[in-house]
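I am attaching a structure below and will ask some questions about it afterwards.
The complex appears here without one of its protein chains, the remainder shown in place.
Chain nomenclature is as follows: A, B and C, assigned in order of appearance, with residue numbering initiated at 1 for each chain independently.
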Amino acid sequence: MSTVAVGVIGASGYAGGELVRLVDGHPNLHLQVIAGHSSAGNPLASVHPHLSGGDRVLASQDEALAAEVDLMFLALPHGASARPAMTLLDRAVKVADLGADFRLADPAVYEDAYGSPHPFPDQLGTWAYGLPELDRTRIASADRVAVPGCYPTSAVLALTPLVAAGLIDSAAIVVDSMSGVSGAGRGVKPHLTYGAIDESVKAYAVGSHRHRPEMEQAISAGSGTRTIVSFTPHLVPMQRGLLSTCSAPAADGASADDLEAALHKAYDDEPFVDVVPDPPQTRWVVGSNRCVMSVHLDVHSNRAIVSSAIDNLLKGAAGQAVQCANLMLGLDETAGLPMAGWMP
Amino acid sequence: MSTVAVGVIGASGYAGGELVRLVDGHPNLHLQVIAGHSSAGNPLASVHPHLSGGDRVLASQDEALAAEVDLMFLALPHGASARPAMTLLDRAVKVADLGADFRLADPAVYEDAYGSPHPFPDQLGTWAYGLPELDRTRIASADRVAVPGCYPTSAVLALTPLVAAGLIDSAAIVVDSMSGVSGAGRGVKPHLTYGAIDESVKAYAVGSHRHRPEMEQAISAGSGTRTIVSFTPHLVPMQRGLLSTCSAPAADGASADDLEAALHKAYDDEPFVDVVPDPPQTRWVVGSNRCVMSVHLDVHSNRAIVSSAIDNLLKGAAGQAVQCANLMLGLDETAGLPMAGWMP
Amino acid sequence: MSTVAVGVIGASGYAGGELVRLVDGHPNLHLQVIAGHSSAGNPLASVHPHLSGGDRVLASQDEALAAEVDLMFLALPHGASARPAMTLLDRAVKVADLGADFRLADPAVYEDAYGSPHPFPDQLGTWAYGLPELDRTRIASADRVAVPGCYPTSAVLALTPLVAAGLIDSAAIVVDSMSGVSGAGRGVKPHLTYGAIDESVKAYAVGSHRHRPEMEQAISAGSGTRTIVSFTPHLVPMQRGLLSTCSAPAADGASADDLEAALHKAYDDEPFVDVVPDPPQTRWVVGSNRCVMSVHLDVHSNRAIVSSAIDNLLKGAAGQAVQCANLMLGLDETAGLPMAGWMP
Partner (left out) sequence: MSTVAVGVIGASGYAGGELVRLVDGHPNLHLQVIAGHSSAGNPLASVHPHLSGGDRVLASQDEALAAEVDLMFLALPHGASARPAMTLLDRAVKVADLGADFRLADPAVYEDAYGSPHPFPDQLGTWAYGLPELDRTRIASADRVAVPGCYPTSAVLALTPLVAAGLIDSAAIVVDSMSGVSGAGRGVKPHLTYGAIDESVKAYAVGSHRHRPEMEQAISAGSGTRTIVSFTPHLVPMQRGLLSTCSAPAADGASADDLEAALHKAYDDEPFVDVVPDPPQTRWVVGSNRCVMSVHLDVHSNRAIVSSAIDNLLKGAAGQAVQCANLMLGLDETAGLPMAGWMP
């Protein structure tokens, strides 16, 4: 089988580095161009000394936008994807955007979450939301896919089947998530120094995180039921891994078996989602494209609780982007994606 | 001022080591006897090489029970405090028990949580619950105090003023807590090895943790309102520190200002509790006896959220025990207790 | 190309888990049998929840010894490989032993290092030492290969070319190494708990570690010059990665360029060894089978210093074992071995 040419714009970040690593190891993709911003003109090894082929030189974004590729991965800060995406689509290059620019369908929700109007409001709603377990058909026929955020991936997979089955109260969901530090990106900021992070945990963006409307939109779309989420993210001293503890009042008569059955029905045929009896550790999935979850009924409070773990940089970013690209390009959905994680 | 003789039984664990350190530095207490179990007969340095006076020899429990002290700290596994406590009380020695044996007032609740009937059911309810911010008068007049668990300390302090003020729905509370590993004790177990913990986070005891009934009892007692909590603890890769994210539906009309005012009213005169505007990091309190919390109103979901941080070994165990002992012995409540933490 | 059947005995440890992961992803190997000891009869997921194919059942060692395989990997505690290795060789099964049982060529040196006579002293010296960069020809023709220890791999690669070129004093070498905790194995021991390891570093086995004679033997054999090493290992709070700081007095007139040239000459054609200008971080190699090193001349003390980094479980154990197996089976030496690491 011949290979498909793809590129990565935004390669110098953590998700960008993982995209390079995954595409390099992919049996059907060829990495035609790698672009950075401040790192343009420098060898890959200068930003990712752990990768092979470190002497490949990073292109500028403009060079990458002109490259002959079938699909481009964009791994840019939010707000920075919109224009290059339009340029690529005009050239009939498919786009898998890891940023947040095209995830929300409603311009008003976008403006409320991101603080300014969307530059291309007509685009909103025309992009496929890149969570294959919810709607892989749409992704497979799309030329533009908005890859979900890390927190939404973990929570939407955990909750949608339960909401869809009417087993929980979709208006009283609480999602408390814990993320490794790579989820905050590779910026050099006071709150991301080792001194500020190590041996500490904190909540942040309480009640105001931008992934909340994304969760609500995706669960509502996937279940057909309007959903309200109270979301609190936490930063945990580890490089990778994301755990969401998702809970909601159980519907009258819903049993633990009902909850577990709904998740098994949704995911038993999914290659990357496992439903297990005991709460997962994030390390079970770090390094893989898997999501592992367990569901519990707290009979005392009659609350359903799902514990859902992903690698924020793989199933929560670069891995999911490759999964979407596989669908968009007509490849095996699992091609080039690790099923096994790294331990210890 | 002359000093008061005290002892520590269970000195070889983490909380026991902190008790020794605090009492050694206390201006009004004298550490008369230090007892261990398997470490009895060995020098203190063999179990706590970081402490000074490492050549002091650990006594057996029996020797400690016969020692001439005014107050004994018990830092033993749950189930192991009951009998030595009875012996000490018979000798008119005051007891501050860091274990769970005498925290619950209802024998049925105890049996449900701990899986076997209480050996001294008549004692339940006669012990003061050692959270001074809730009821320091009872502690000051008690000869037997059950020092709260680490998770309850963080959550009860966060929620009780809000329940008492009628600002949240006490029947729909969710507490998602994250603890450093020292909270699991010093046991040598597969799930506590570095290989199992580092770079990973997990939920555990979902819906079944023994600190849930303790939280409900204390919030109910402190607020006069029956309370139901759904509690999920998580293990985070750090030595110390505990963060509880406590949420509940806000009462109709309750504003963010109302929530903050209720906490300020409760704690502005408290030496060890600080209400701050932004979510605290656990490192702000590690090393100190402080509890630092922030409260937020998620207007989208109309949910009140309190982020509450303590050092699980100090305000969550040994520090709080010394605070109680200070009250029981008529000393300054803050004597010997660190107000500043350690950073980085 | 058809695949070759191999097996892993000792699969429940960390190196064993990495062997399973590497063989599962290897294009030319088929994992015929996976054996554990106390885990025999249980599914793979019970010991390695991060691996795929978790429902594969672990065989007993006896079952594995009777399996139809061309090559067996042994990942057992030292002392435990000798007998199963003999059984396998009698059945004409090739053996790649990750343990220490057959690394040393001299029975007296073995007895001095390991404290008891070798059960099969005649075997010593008949096994190939599995460091392909030193002598891949011998490995390629061997049916029995002793895969090197993690510390020796890092230090022998760093020092042998310099000793061979007469650039350093081989009688005054100092190797100070720092290892991640997985190097100590998966045992459940007090000194390996999270509480004992996190936020601490220590030296251990000062002057007495068993890898010292192995280093000396390999450098002496590889360089033709008798070598004496003073070796101090350190335990560092991280899961994986190993760094050796190797130094020795520089020979008269040896320049920094001479040192660098000697390493480049030795390794520029090697797929898994990179010589770089600046001291490497262990994270550059964790997840890969690479060794990355830099060499420096401290002109003040006239001492040559090599900083050499590997992943202790890959180039220091399972990866190197697969590299040897590739040679023993006539496969491409790099087949199935990761060239890129994991970051962050």
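Some observations on this one:
Here is the rule we go by: contacts are C-beta pairs under 8 Å (C-beta built on N, C-alpha and C of every residue); 3 or more make two chains touch, one makes a residue touch a chain.
Source: prediction; values computed, not measured.
In the full assembly, the chain not pictured is in contact with A, B, C, by the touch criterion defined above.
For the options B:S12, B:S288 or B:S301, the residue in contact with the chain missing from this view is B:S288. In the complete assembly, the contact with the undisplayed chain comes from C:T245, out of C:S12, C:S154 or C:T245. In the complete complex, the residue from C:V57, C:A108 or C:V299 that touches the missing chain is C:V299. From the options C:S81, C:T282 or C:N326, the residue with contact to the unseen chain in the full assembly is C:T282. Remark: the residues of chain A touching the chain excluded from display are 14, 181-182, 186, 188-190, 192-199, 237-239. For chain B, the residues touching the absent chain in the complete assembly are 14, 17, 21, 24-25, 48-52, 181-182, 199, 239-240, 280-281, 283-288, 339-344.
Although one chain is not shown, part of chain C still touches it, namely residues 172, 174, 176, 178, 180, 195-196, 198-204, 206-207, 212, 228-230, 232, 234, 236-241, 243, 245, 247, 249, 279-283, 286, 294, 296-301, 303, 305, 307, 309, 344.
Keep this in mind: only the chains that are shown with their structure count from here on.
With every chain reduced to the mean of its CA atoms, the largest distance from chain C is reached by B.
Here the chain at the heart of the shown protein, by mean C-alpha position, is A. Our note on geometry: chain A versus chain B, Cα centroid distance of 38 Å, whole angstroms. In chain A, the residues that touch at least two other chains are 199, 239-240, 280-281, 283, 286, 344.
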